[in-house]
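Only a single protein chain was left out; the remaining protein chains are all shown in position.
Think of it as A, B and C in the order they're written, each chain with its own count starting at 1.
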Amino acid sequence: MAIKVKCFASMREYLDLSEREIGIDGISTVADVWRAVAGDKPMPDNTLCAVNQSQANAAFSVSSGDEVAFFPPVTGG
Amino acid sequence: MAIKVKCFASMREYLDLSEREIGIDGISTVADVWRAVAGDKPMPDNTLCAVNQSQANAAFSVSSGDEVAFFPPVTGG
Amino acid sequence: MASAHSTRSVKVVTEALDPWQELAAYQSQHLTAGKFGATATFVGTMRDFNEGDDVTGMTLEHYPGMTEAQLQRIIDEAQEQWPLEEVLIVHRVGPILPGDPIVLVACWSAHRAAAFEACRHLMEALKSRAPFWKKETLADQSHRWVEKNTDGYHA
Partner (left out) sequence: MASAHSTRSVKVVTEALDPWQELAAYQSQHLTAGKFGATATFVGTMRDFNEGDDVTGMTLEHYPGMTEAQLQRIIDEAQEQWPLEEVLIVHRVGPILPGDPIVLVACWSAHRAAAFEACRHLMEALKSRAPFWKKETLADQSHRWVEKNTDGYHA
């Protein structure tokens, strides 16, 4: 099993990453997921995170099978 | 010349008067117009008055050619 | 639609009022695409209940001439208070039935705060200052004048 990672809008361009699966080894929080896909790139201050399509913070626990998303502040409407 | 008097809604029923012209003799205010058309009937507390289609009070001066209206609180919308 | 009286922004009508059709028509005639970002609208529709009683019909009376002038005054005041591209008020008069739209208020603005606030303000101003009166027909065929509009800011 794995974790599905999605990035949207300017975050997709920042990480050059739309969607990717990563292994669960060494991953226990949203922050760990960030490091796995972003490497050395710092997380912008205003970054929003979601786990399984609900908002979450960087310390939120993740498990195998979860969908984790990173995106900038929303600007719809 | 004369004054045109109009009544609307429950006021029309109260005075049994839709529209009528009255002479200007002895008439100088909205209150005088009321007495001319209502006789002894008291003016209900919440009565609204208009002179030439703008809101006015009982002490407002009227002249020959004016249109004076009496009506209850508005309930549109 | 038969119109008892019309200006650009104020219509008092004696026949069925279709608010969505009015909005589509007004917008295509009077608004420039790209210049407005926000449209706030309100439609008041006749209910089949009021003050705890079943209502089967209603007659709306107005003061021809003063009603339209008063609505225009209310619009002019709102135009001074908020940056609005356009305002539309359409009000039905005469006999109506439950489910019939009674009033439409619409505000177009560049930004949403102005559109929302002006639309609500216009509706409250109309309900407290525009000469319209409602007479209800109840289930037992008796009639009663609606006596007073409630304050929609503190309902």
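Please note the rule applied: a contact is a pair of C-beta atoms (placed from the backbone, for glycine too) under 8 Å apart; a residue touches a chain by one contact, two chains touch by 3 or more.
Computed from a predicted model, the values in this text were never measured in an experiment.
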Neighbouring shown chains of the undisplayed chain, as defined at the top: A, C
Given A:2, A:17, A:37 or A:50, the one touching the chain that is not displayed: A:50
Missing-chain contacts mapped onto subunit A: 6, 8-10, 50, 53-54, 69, 71-77
Residues in subunit C touching the chain absent from view: 18-21, 23-24, 33-49, 98-99, 110-116, 119-120, 123, 152-155
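Definition applied: only the chains that are shown with their structure count from here on.
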Interface ranked first by C-beta contact pairs: B-C
Distance between the centres, which are taken as Cα means, of subunit C and subunit B, whole angstrom: 26
Distance from subunit B to subunit A - Cα centre to Cα centre, in angstrom: 73
Residues within subunit C bordering two or more other chains: none
Residue numbers of subunit B (touch at least two other chains): none
